[in-house]
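Below is one structure, written out as structure tokens, with a few remarks after it.
Moving on, here comes chain A:
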Amino acid sequence: SEKAPTGGGATTDDDVIKIGVFEPITGANAAGGALEVEGAQLANKLYPEVLGKKVELVIADNKSDVVEAASAAARLVERDKVVAIIGSWGSSYSMAAGDIVRNQKVPAVAASATNPLVTLDNDFYFRVCFLDPFQGTVMANYAYNNLGARKVAIIREVNNDYAVGLAKFFEDAFVELTGDANAILEVTNYNTGDQDFSSQLLNISQKNPDVIFAPGNFTESALIIKQAKQLGIDIPFIGGDTWETPEFIDIGQQDVEGAVFSTFFTSEVPITSESEIFLKEYRAQYGKEPAAVTALGYDAYLVILDAIERAGSTDPEKIRDEIAKTKNFPGAAGIITLDENGDAVKSAVIKVVRNGEFVYLDTIEPIE
Partner candidate 1 sequence: MELLNTSNITMKFGGLTAVKELNLEINKGEIVALIGPNGAGKTTAFNMITGVYAPTSGRIFLGESDITGAKPHLITKKGLARTFQNIRLFKELSVLDNVFIANHLHLKSNIFEAVLHLPRYKKEKKSILEKSLFLLEKLDLLSFKEDKAKNLPYGMQRRLEIARALATNPQILLLDEPAAGMNPRETDNLTSFIKDIRDEFELTIFLIEHHMSVVMGISDRIYVLDHGVTIAVGNPYEIQNDQRVIEAYLGVSEDA
Partner candidate 2 sequence: MKKRDIILTIISISVLILFLMFANSRFDSYQIRILNLCAIYTILGLSMNLINGFTGLFSLGHAGFMAIGAYVTALLTMPAAVKNQNFFLQPIVPWLENVTVPFLPALLIGGIMAAILAFIIGAPVLRLRGDYLAIATLGFSEIIRIVFTNTQNITNGALGLKSIPNTTNLWWSFGLAALTIIFMLSLINSSYGKALKAIREDEIAAESMGIGLFRHKMLAFVIGAFFAGVGGGLLGNLLGAINPVMFRFILTFNVLLIIVLGGMGSITGTVISAFVVTSGLEYLRVLDESINLGFVRLPGIPGLRMVVFSSLLMIVVIFFRNGLMGTNEFSWDGLFALLRKRPSFLKREVGR
Partner candidate 3 sequence: MLKIENLCVAYGYVEALKGITLNVEEGKIVTLIGANGAGKSTTLKAIVGLAKAKSGSITYQGKNLLQEETKNMVRNGITLVPEGRRVFSNLSVLENLKIGAFYRKDTKKIEEDLEWIYELFPKLKERTWQQAGTLSGGEQQMLAVGRALMSRPKLLMMDEPSLGLAPLIVKEIFNIIKEIHKQGVTILLIEQNANAALKIADEAYVLETGTITIKGTGSELLKDDEIKKAYLGESHG
């Protein structure tokens, strides 16, 4: 259409290449969004140029809202003429942008959106993290093998697609491991923003599960674990990657000690040389330990940059083709190889809260 006459690049300004960062900066998921933005910005600072041109990040707030998300994505593509997009935290926002990037033929690389639907049937959406089914399996294995659990209860955030998905994948994996159709004693629900979970917890505790799996946001999860302790419930809690934020510990304090979860990356065991650069620079700039999703935001930027380099062009479609070919790319959060769906095949990391810190426990390799 209109783009054709300008030739190869969609950028209007020849000196800069624009990459969109499509994240929830405000609203319910602002915390997660901010972490990914940090990663992308750090990467941009370290690698500000490609093809001899300056790379500029254009940050668009999807306001943790699906309608806004679609508009924000459209705006990035059409008004800002970005050549690629990073994001978003929260699979539903990525899904809302899915049609736009596909129709406008601009590639998007999600950092931490783990819902299978994000990339499914969409040639223009990629991600640098693993998927919920894998994460569910990892945690089910951990509960079964390491904690010796045979009966589990689940408390999930029912209006959060991530939590609902992860709970289901965990359930399937755990039932298969135990061969016991009743291995999941109970699945109980709560809503985003709830603060009282006492009755759900008491109900669960009556069934005496070995472990409680609580996929959901760190905010509610920290409160859940805290309230369980206050009610005298002494059952181990395990969860997913969203727990890995400083607030999880701030809010949960001594009560979240011993909580175990899976995540993408650990700073204790740098995986690649890129990890070391990332860690060094991040600590220097922010004076704290990075979250996994920050590393993923960083990686998403690098993958795009690498693709532009290989394409030797700023034509979004050519960039897409190169992103799709990404193989054994050394990112900060591990080696990235994208499969035919555009999903990264990677290892997962297990961490535990110990003495007010997230401590590395184990690495789980991808299942082939």
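The definition used in the following text is that contacts are C-beta pairs under 8 Å (C-beta built on N, C-alpha and C of every residue); 3 or more make two chains touch, one makes a residue touch a chain; residues count from 1.
These made the cut because all candidates are chains of the complex that A comes from, given by their letters.
These figures come from a predicted structure and were not determined experimentally.
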Among 1, 2 or 3, which chain makes contact with chain A in the assembled complex? 2
Chain A to candidate 2 touching residues, read off their complex: 2, 25-26, 30, 58-61, 65-67, 70-72, 74-75, 77-79, 92, 95-96, 98-100, 103-104, 115-117, 120-121, 157-161, 163-165, 168, 189, 191-192
